[in-house]
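Excluded from the complex is one protein chain; the other protein chains are retained at their positions.
Our next item is subunit A:
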Amino acid sequence: MRIPFVTAASMAIIWPWLSTVSFAQQPNAAGSASPPAQAEASPNELDGRKMFSSNCGFCHQNGGRHAGRGPKLSKSERSDEFIIERIKKGKTGSMPAFEGVFNDAQIGALLAYIRGLDD
């Protein structure tokens, strides 16, 4: 079953705000209060596509339009529930679990990006 696109899209819209809050509350990797230089790309500009590029494109090639280490995702016949579950739980030996890394809104943004892919 597919989650209505509007719902997924709205998750994508609220995600940057959640992300901003989240970043503001967290120290950076070295434990300093200084923001990392990568913050040049402001969290406010983030979206599912950029999250995908940073984390998922290593395996799902061409932005998810082509199989690589992982399967092609565009026009996937998998249900939304399956995709969300796979993002959260991963697959041993193939895909890391992103539960605890991304919150539900962020995963919604990724789902919206995947569902919006052309071939």
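Here is the rule we go by: a contact is a pair of C-beta atoms (placed from the backbone, for glycine too) under 8 Å apart; a residue touches a chain by one contact, two chains touch by 3 or more; residues count from 1.
Everything that follows uses one rule, which is that contacts and distances are computed from a predicted model.
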item: Name under which UniProt lists the unshown chain, selected from "ABC transporter permease", "Hydantoinase/oxoprolinase family protein", "Redoxin domain-containing protein" or "PQQ-binding-like beta-propeller repeat protein"; value: "PQQ-binding-like beta-propeller repeat protein"
item: Absent-chain interface as seen on subunit A, which is shown; value: 22-23, 26-30, 32, 34-43, 45-46, 49-55, 57-59, 61-64, 66-70, 89-90, 92-94, 96-98, 100-102
